[in-house]
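For this view, one protein chain was removed and the others were kept in their places.
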Amino acid sequence: MIAWFGSIGRRTLDVLAAVGRSAFILLRSLFGVPRWSGVRLWITQMHVVGVLSLPIILVSALFIGMVLALQGYMILVDYGADAALGQLVALALLRELGPVVAALLFAGRAGSAITAEIGLMKATEQLSSMEMIGVDPLKRVLSPRLWAGLVSLPLLSIIFAVVAIYGGYIVGVEWLGVFSGSYWGNMQSSVQFGHDVVNGIIKSVVFGLVVTWIAVFQGYDLVPTSEGISRATTRTVVYGSLAVLGLDFVLTALMFGGA
Amino acid sequence: MTHSDLIEVSNLSFYRGGRAIFRDVSLRIPRGKISAIMGPSGTGKTTLLKLISGQLVPDTGQINVDGHNVHRLSRRALFALRRRMGMLFQSGALFSDISVYENVAFPLRVHTDLPESMIRDQVLVKLEAVGLRGARELMPAELSGGMTRRVALARAIALDPELIMYDEPFVGQDPVSKGVLVKLIKDLNSAFDTTSVLVSHDISETLSIADHVFLLSDGRVMAEGSPAELNASTDQRVRQFIHGEPDGPVPFHYPAPPFAEELLGTGGQR
Partner (left out) sequence: MKRTRGLEVGVGLFVVVAFLGLVFLGLKVSGLVPTSGGSTYTVTADFGDIGGLKPNSRVTMSGVTVGRVVNIDLDPKWLDGRVTMEISDTLKDKLSSDSTAAILTSGLLGEQYVGLTTGADTEMIKDGGTIRNTQQAMGLESLIQQFVSGMGGQDDSESGQ
């Protein structure tokens, strides 16, 4: 019994210590003195984290928009409200599906890659040797990845929403025969830029920060063996996805719940 | 005041996960010489290098490098001290995303504001010293194990350090590469009057170049002296290690109950 309590206490302490370490890492990496060479590194990471995530984002967005239009149409047409399809598709995508699905895909694609890469750099002593040369790996390795994730995910979410709305258009208007004017017209009268679009972008900035933070921390903090790397990569995807879904509820309640 | 010993380790203890890696170790590494730290695997030889370079902090005791207590220095001062140290990591630890040339240029770019033409000259001099000037455009993934270590050595000496630490430079190398590395370490030490610390358990290579050898075992310095002294040692444990005998004071068997007992099942419950 005492051992059981002891193990709970130890687990709690471990978790608290990890949270503390990760917060330290986050602050040290985010607020470094920016240098010209940092921009170079950031651009490289924007490519790895952002541009290379584009294919999966584009394909998923197209299909999600198409499915959303198909399902929405089948429900709305029963009430003779198929004209509201544009509104349904756009609001669902801008407020929820765009930021959330893009963040989940991002955790799986970019997050795991970041963890594995940093983990491999740790296992091959690249981080230690950087420190020996007198370069702080937090600034040189973690910081550009964090900033790239923070900036890329909102951009990816925007692209996701646009492509998915177009996918909805293909199915709703071109295939199911909803009048094009009411698809766009209904959308325009119900979507408020300041409310729906901006809040969706704020969400994805938060998701971008949290997912990348988890990814770099898991990479930096892992046990430098091949087993350790594979475990940490899995943890990045699991924790990242859970954090996105949990935070999404909190943010939604704050943004849309009160009004 | 000048110190004849570049590195002074005094009363060092270091624990990891409740296990003592070092217990009250003291040793002095002389300037301008090649000192070797030897011992069986798992005796914390690499850990000692990390303690000297300030990447790990000892539990008790202190380490002075050129009169500076490494673990009392501010971060800035520590990085300044590290600029005077070069370290060759076991795996080479080349940055995998940049070319050989950029790897060697990396410390120069970080610590100096030299114009590109001078950086180029420096890099080519260092690469020539390790015989890999022709490989400068290759990526680290395209190098063989021995070449990787030579490039890493070129990077470690890019800033002309006063102290070079070699972490297991001979592990996993073919005989030719080993020979090349032995010659390089020796040449670098005499040419630039640097102090070298060599961590290894490759006996013949190490004894052939070291001026002074420390033998570590069970967290303590078991023996020290010149290679000749160690070769002539009558201590059983030293003899076993130096001559690579399979059994001796260091037992071949992991601690276990007597074999016969276990076979006959009379040893009680396991």
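First chain written, first letter: the chains are A and B, and each begins at residue 1.
As a working rule, a residue touches a chain if its C-beta (ideal position, glycine included) is under 8 Å from a C-beta of that chain, and two chains touch if they have at least 3 such contacts.
Not measured: the values here are computed from a predicted model.
Q: Which chains here would be touched by the one that got left out?
A: A
Q: Tell me which residue among A:46, A:107, A:141 or A:251 touches the hidden chain in the full complex.
A: Considering all chains, including the one not shown, the answer is A:46.
Q: Based on the whole complex, identify which of A:187, A:216, A:237 or A:251 touches the chain you can't see.
A: Only one of A:187, A:216, A:237 or A:251 touches the chain omitted from view, namely A:187.
Q: I'm checking contacts with the chain that's been left out. Which of A:127, A:155 or A:210 qualifies?
A: Going through A:127, A:155 or A:210 one by one, A:155 is the residue touching the chain not shown.
Q: Give me the chain A residues in contact with the hidden chain, please.
A: Here the touching residues of chain A are 40, 43-44, 46-47, 50-51, 54, 79-81, 83-84, 87, 90, 94, 152, 154-156, 158-159, 161-162, 165, 184-193, 196-197.
Rule of thumb we're sticking to: only the chains that are shown with their structure count from here on.
Q: Considering the complex alone, what residue numbers of chain B touch chain A?
A: 50, 53, 55, 79-80, 82-83, 85-87, 89-97, 106-107, 109-111, 152, 155
Q: Which of the residues in chain A come into contact with chain B in the complex?
A: 37, 44, 120-121, 124-126, 128-135
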